[in-house]
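Each remark here refers to the structure printed beneath this line.
Here the complex is missing a single protein chain, while all its other protein chains stay put.
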C-alpha cells in the first residue's frame, strides 16, 4: 500500500483532532459548562477517519449521535463545532442542534441523528437524489451495531439495493448499543452477513486499524459508485460510557482495559514510526497542533454569544 | 411419507373449502352483497392448509389480509366467517372486523392484519407469552413476500432469534406485493436467505405442493419448539387480482395461465388419485360437501341480522 | 373551466408540476403500472417513465426517509402513502426527521417534499384503513397539513404544496376521488393557509374541511329554507390555519358549529374551538361553540355501523338548528 505521506498525516491529524476535541469536551462537561449530554467515540476514531479518508470530497456523509470523529474527519470546522457543542449562536446549527445534531452541509456532512437508525433512510434519499441529478457522488451512511436491529436498517438497505444506489452503509460495531452487547442483540457474530439479505456485498474490517478501514472504504466507494450499495462493517470498541450518564454496570473493567490497549491512535502511530514514515517528534508536533486547534475552538466558542431568544422561532419553516 | 388417510382427506377438505369459500365470496361481490374489499388466495391454498396441517391444535396462528385459507385450515367455523364477511352481527368479529380482520381466538387464530407486516411483532409477543407461561405451543406467523421488506419483519425475527422463541415465520411468497413483482422488490431470489441475518434456519419449499408444505411445516414446528425461530418460505402464486380493484396491468396473462396449470388443488388430487388413495368419486364427494358447507354458511350469513347501531360503541375498551 | 374528478385534479397538478420542474418526482407503493390504489397516478408512468414515477417495495419508513433525503439534497419528491393510517409506520421519518431537519441544523437545509395520503371511512375497509389522522400530526411544528374538499382546491393546493419549501402532508379524501367539480384552466395555485368561505351567511358559522364540507353545504341549504343564514367555511389548510377567517366569521355570526369526520376526542375541532374561545370572538359568542365529529370508536366494517359514526347531514342540520335557536 503506497499512501502519500500527506494523506497519512491528514489521517493522523483528524484522529488526533477528534481525540483532543472529545477530551476537551469531557473537561468542559466536568466544569459544568455543557448543558445536555454527549456520546464519545474515543477508541473508535479509526472508523470515522478511515472512511472519510477513503471517499471523495464531493461525497456526502450522514453521521450518528456518536459523530464527532465522523464530522471532523469529513472536514468540519472545529470552531463552529465546539460553539455548537456549547450551544452558542456561532455554532454550526446556531446553537439549536447541539452535539447530537451536528451538521455541516457545506462540508458534505448532512447531519448527525438522535434517532438510532433514523438517518439511514435519509441517506438513501440523498443517494437517490444523487442518481436522479446525475451527480458523481457517493453517500456514506454511518450507524451502529445497535442501529442494525432497527427496521429502518432493513428497509433502507433493501430499497437502496433494488435501486442500485451509490451508497456505503458503514456500520460502526463498537460492541455495544448502550448497555446491550452486540452478541446479545443479535444471533450472529458478523454483522456483514446481513448484506446477503439484499444481494449486496458485505465487508468486515478491523475498525481499530485506520489503514485497513481506509482501504476498505476506498474499495466500498468504488463498488458503490459503479454497482450499488455495500455494507461495510467496522469492528471496534467504545471505551467511554455510552453517554454522560453511564455507570458501566454492564461490562467488566478488564474488557475495557483490553480494548484500551488496542487504541487506534497508538496503533497508527506505531505503524507510522515502525515504517519510518514519521518521527516521534513529528507525531508530537501533530498532537500539539491538534491541541492548539481545539484550544482555539474552545476560546472561540466560549467567547461567542448565546443565541438571542428572538431567534427561537426562526428556521421552523423555510 | 406415510400420512394417515384421514389427514390427507382433512387437508384436501380444507383446500376445497377455501376454494369454495372464495369462489362464493366473489359471487357475492358481483351480486353487490359485499361492502368493502377482499384479498383472495386462490392458487395459494396449499400454503395455509399445509402449514396448519403440520402444526398442533394448541398452536396459534397470525393470519394475513389474504387469510381465508389460513383461517379455514386452522379450523375456523365458516358460518361465522361468512357472516363476518357480510358484516353481520353473528360474524366472528360481530361485523366489526370484516375479512381483513378475521380472527377466531377459540380456534387459535389470533387474527388477520390489515397492516402489511403489522402482525409479525405481535406474533413474536405471543411466542414470548408462550415461553413465559411455560405452555407447550408454537406460534406461526404468516406474512407475504412484500411484507418481508417491512422493518417489522427484520426487528421481529431478530428479537425472536435472540430470545429463541418458539415461532415459525411463514412467508407466503406469491410472487407479488400488490403490483410489485418479488424480483423487483428485493435483490435476491430466495427469501429464505434472509434467515442468515438472524442466525436461524431458512427453509424454502414449493408452496403449491401441499404435502411438501406439510412436511416442511412439521419440521419447522419441531425446530421452533426446541431451538427457536425458523423462516419458512412457501413459493406460490396469486392467481386472482390483488384485491377487488386490480386491473392486472403489471403482469401478463401468460404468466397467470402458466400458474393456473400448477393449481395446488388439482395437483394434490392427481397425487391422491395416482397413489390410489382416493377415487375420483371420493374427491367429488369432498368437493360437493365443501360446496354444501359454504352454501350453508351463506344461508347462515344472509339470514343473520345486521349489527345494531347500539353496539357501535361496544368493545372499544375492555 | 373543466369538470374533472378530484383524483384527476390531483393527477393534473402533479403532472403539470413535473412538466414544469424536473426536480419533482413521485415515489410510493404501486403508483406505476398499477396507477395507485385509488388510480390517482394512472398513466403517469407512461408519460414520465420509471425514473420519475418510482414504485417502491412495501417499506413506508424508508420511502419517507428517502423523500426527506432527496428533498434535502435538491429534489422535490412527492411521495404517496397508500392509506393515511400507514403514516404511523413512517411517523418517525415524518415527525422527527422531515419536520425537524431545518430547525435542528440551524437552517442549513430545507425539506421540500409532499406526502400524499388518502383518509376517511366509507369504503368498508375497517379499523386500519379508514381513519382520519390529521390530529396526530397537527401538533408538530415544521409540518404543514392540507385537506382539500373540491377538485379545484385539490389541484391548486397541491401545486402550492409541491412548490412549498417545507414538508407538506396532503390529506386526500377517499370518498371524494370520484366526485367531479369545476377546475379552472391554467396554472392556478392556491396559497396554503387561506380558508374559503364557500357560502357566506350571518346567523351561524359552520366550519369544516374535507369530506364533511358537502354535508355542511347541504345542511346550510336546508337551513336557508328555515330562514337561517349559515356561513360555511372550508379550512382547506389546517396548518397553517386561517385563524383570522375563523375568528372574523365567529364575530360576525356569534354561533359556531365545527364539523369533522375524525374522532371527536382529541380531534382538530378542539384547536378550532379553542382558537375562537381565546380570541376577541369570545365576546361575540351567543352560544356554546359546538363540535360535531366522528364517534370515539375505531372504524367498524359493517356499512351501517360505518355510516353511523360520522356526522350526517341530518345531524349537522339538527345541531345547527339547535345552536341557532
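Here the chain labels run A, B and C in written order, and each chain numbers its own residues starting at 1.
We take it that a residue touches a chain if its C-beta (ideal position, glycine included) is under 8 Å from a C-beta of that chain, and two chains touch if they have at least 3 such contacts.
Every value quoted in this text rests on a predicted model; they were computed, and no experiment measured them.
K.L.:
Considering the full assembly, with which of the depicted chains is the omitted chain in contact?
P.N.:
In the entire complex, chains touched by the missing one are A, B, C.
K.L.:
Of A:13, A:66, A:101 or A:137, which residue touches the hidden chain?
P.N.:
A:101
K.L.:
Which residue among A:180, A:239, A:256 or A:273 touches the omitted chain?
P.N.:
Answering carefully, the residue with contact to the hidden chain is A:180.
K.L.:
Consider the whole complex, including the chain that is not shown, and state which of C:71, C:99 or C:212 touches that chain.
P.N.:
Missing-chain contact among the listed residues: C:99.
K.L.:
Identify the residue among C:152, C:206, C:263 or C:317 that touches the chain left out of the display.
P.N.:
Checking the options C:152, C:206, C:263 or C:317, the one contacting the hidden chain is C:263.
K.L.:
Given the full complex, what residues of subunit A touch the hidden partner chain?
P.N.:
34-37, 84, 87-88, 93, 95-98, 100-101, 113-118, 146-147, 149-151, 177-180, 184-186, 245-247, 249-250, 306-307, 309, 311-313, 316
K.L.:
Using the document's contact rule, name the residues of subunit B that touch the chain not shown here.
P.N.:
Within subunit B, the residues that touch the unshown chain are 60, 91-97, 101, 103-105, 110-111, 113-115, 118, 120-130, 132-133, 151-152, 155-156, 158-159, 162-163, 314-318.
K.L.:
Could I get the residues of subunit C that touch the absent chain, sorted low to high?
P.N.:
Interface residues of subunit C facing the absent chain: 85-86, 88-89, 91-92, 94-96, 99-100, 103-104, 126-128, 133, 135-142, 239, 241, 262-263, 265-279, 282-283, 285, 287-291, 296-298, 300-301.
Here is the rule we go by: only the chains that are shown with their structure count from here on.
K.L.:
For the protein chains shown, what form does their contact graph take: line, ring, star, complete or other?
P.N.:
complete
K.L.:
Identify the chain whose mean C-alpha position lies nearest to the mean of all protein C-alpha atoms shown.
P.N.:
That would be C.
K.L.:
Roughly how many whole angstrom separate the Cα centroids of subunit B and subunit C?
P.N.:
36
K.L.:
Centroid of subunit A to centroid of subunit C, CA atoms only: how many Å?
P.N.:
Centre separation, subunit A to subunit C: 40 Å.
K.L.:
Of all residues in subunit A, which are in touch with two or more distinct other chains?
P.N.:
Residues 151-152, 155, 158, 162 of subunit A each touch two or more of the other chains.
K.L.:
In subunit C, which residues are in touch with two or more of the other chains?
P.N.:
56-57, 59, 61-62
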